[in-house]
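Structure, as structure tokens:
A protein chain is absent from this complex, but the other protein chains hold their places.
Read from first to last, the chains carry the letters A and B; within each, the first residue is number 1.
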Amino acid sequence: MSKRHLLALYGNFEEAEAVVRELRSATIQGFDVNDDMIVKSPIEHPQVEAFLGDKPVYVQWFTLFGALMGGLFGFFLISGAQANFYMQMKGGKPIVPFPPNFVLTYEMFILGGVFITILGFLICAGLPAKRSPLYSAKVSVDNIAILVKAEEAAISVLKAIFTKHKALEIQEEAGK
Amino acid sequence: MKDIREDIAWAKINVDVMKSLENPRKLYWVILFFALMAFGFGVGCEIYQYQTGMGVENVNNPQVWGLYIATFIFWIGMSHSGTLLSAILHLMHADWRKPIYRFAEAMTTFSLMTAGLFVMVHIGRLWQFYYSLPYPNDRGIWPNFQSPLLWDAMAIFTYLSSSVLFLFVGMIPDLAIARDTMAAGWRKKLYTLLALGWEGTDRQWRNFRVTYLTIACFLIPLAVSVHSIVASDFAMSQQPGWHVTSFPPYFVAGALYSGCAAIITLFIILRYVFRFEAYMTKPILKKIVRLTFAIAMVWTYLNAVEFASVWYSHDEVSKDVLIQKMTGTYAPFWWGMIFCGSVVPLVFAFKRFQTNIPVLFAVSLLLNLGMWLERWMIVAPTFSHGYYPWTWDHEQWPSLVAWGLVFASFGWFTLLFMIFCKVFPSVSMYEVKEMVYHRTLHLKKSETAEQGAH
Partner (left out) sequence: MSVSNLLENWSQVRHEHPVNDKPHDPYKWAMAIDLDACTGCNACSVACYAENNIPVVGKERFQHGQQMHWLRVERYWEEDSREFPDQGFQFLPMMCQQCEAAPCETVCPVAATNHTADGLNSQIYNRCIGSRYCSANCPFKVRYFNWYDYPTDEMVWPAEMTQQMNPDVSVRSKGVMEKCTFCVQRLSAAKVVAKGEGRIVREGEVQTACQQSCPTGAISFGNLVNPESRVHKQWAAQQVVLDADKQAKDEKEEGPGLRGYRILEELRAYPSVMYLERVRESAV
């Protein structure tokens, strides 16, 4: 069954929040509030996260993995290279000296952490993303947008909810 | 006094900042022109030096390092305050950082790039530079991982790439704004590409928040380690005047100090050139000035600690170097450093100067002059008066080529920085909106509280 998109714009967060609460409490045939609703906002808004409920973020696991791998790779690359490169005997120091290797391991730990965190961010946030079917440039100014996806039957119900909460504008995807 | 007006419309923020990408004041082009001239001069000097040999720097056999290394440390140091503003203050939820951290971060990136150039300019065989990179090769030859210079290379690479990524990630929502508002053309294409399809969805923001916080957490110890490692170039050596235990924190304090002074300078320039008076407000300037003052005093203290520990130690050679700094050939510069670094910032203690823009502009330049002198006074005197009396040489003076390259580095930095500010939004639009929003909420809350009290 094909679904259509609907986008509603709101001028402030209280209205948007009210809409989201209503959508979450209502049971609408052909519309799943967890999968079919996206809230777009111009700023990072802690309340949005609050009223959308707990959604897990996995970026930190990438960070952990990246940092550990970076550190391990750094240490073994350096120590291994030093051990292989026997000519590099330095007066007064062992061929594999620990203090310098720890300094470099520390840097590699951070380097790995940062790089893999960025990778994790791109993966978890789904970037670079294809643009969604309905978008309003007003979101990048000051409006908050609620994008929903629903079957034909539910569209009118959703529209009614949006209008009830004084949507500034409602965009609708053309029917297929 | 408030950091920003809460009644500023969000749409106006977009318009004002986007305007800075289109039509700055005429002064912008003047600055760009002079920066280009200075950079061009430096390119000429470098070509001459590359062709002729390092002798044209007028360095000699005991005095093998000169202005280039001093200026290298200066630029590395300047980069640190970008991280201070963007990462440390982010963790501390200091909202006033929001309008100014973007350009501070750009300053970090470009001053690191400038510092990187000095490594190139300094080494005798630039064409063999790649020997210092740890690339696998079938001869099994690696660089020397024990050398503090290699730690430097690694630290700077990590710092530069992390700063660029941090700058970029923090800019994605703004790039989306630019994409949405810019008229069609090459710029719109550029922003569309760089915005990565950002639409501000809840999923994007959620991951964005965690990512930004995580990288901020990484950047703080990284920034500290970078300048500690630069300090290790000296502290790890055996030379009198360099082999000082307190060098790493001293260098970090000096770095934050010169960086904050540079932020004041650039703040004043950007505020005027891009008409950012509504965002880069005087109360924010006042906060940076106070921060700079605190750091200046920390630096002064660490300086005193260094001198005192040399003085009370029985390390005669280090003591001689210190006396030489105070009374010898370099005395005017050494006292200049003390004056610019420890006396001039006392101006900041006076309330009426804390928002006086011409005074602040002049003072911030003097502070950075002092910090540049500091770096020079670390590098040069040790060479002129080291362990071995036969090689003492108090006469050496850098050549015009060396001064030219130092001068040109300012042109190169300004060029990159000014181009960045014209191509990318140098005030973070979405974060200024957040700042305005937080202020509105705060006002609302206090109003309700007041009504409740009545």
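The working rule: a contact is a pair of C-beta atoms (placed from the backbone, for glycine too) under 8 Å apart; a residue touches a chain by one contact, two chains touch by 3 or more.
Computed from a predicted structure; not experimentally measured.
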## Note on the structure
Chains in view that the hidden chain touches are A, B
### Query
Considering the whole complex, which of B:Ser86, B:Gln146 or B:Thr265 touches the chain not shown?
B:Gln146
### Summary
Checked against the full complex, the residue among B:Phe110, B:Phe383 or B:Tyr437 that touches the missing chain is B:Phe383
### Message
Using the touch definition from the top, which of B:Pro62, B:Gly116, B:Pro221 or B:Pro249 touches the missing chain?
### Response
B:Pro62
### Query
For the full complex, which residue in A:Gln47, A:Asn84 or A:Ser156 touches the chain that was left out?
A:Asn84
### Summary
In the full complex, chain A touches the hidden chain through residues 76, 79-85, 87-96
### Query
What is the set of chain B residues that contact the non-displayed chain in the whole complex?
52-55, 58-65, 122-126, 128-129, 131-132, 141-144, 146-150, 153, 233, 236-239, 383, 386-388, 390-391, 393, 396
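Criterion: only the chains that are shown with their structure count from here on.
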### Centre-to-centre distance between chain B and chain A (centres being mean Cα positions), rounded to whole Å
30
### Contact set on chain B toward chain A in their complex
9-11, 14, 134, 140-142, 144-147, 150-151, 154-155, 157-158, 161-162, 165-166, 169, 172-173, 176-177, 180-181, 196-211, 214-215, 218-219, 221-222, 225, 229, 232, 430-431, 433-434, 437
### Residue ranges of chain A in contact with chain B within the complex
38-45, 48-49, 52, 55, 57, 59-60, 63, 67, 77-78, 81-82, 84-85, 88, 90, 93, 97, 100-101, 103-104, 106-108, 110-111, 113-115, 117-118, 120-122, 124-132, 135, 137, 139-142, 147
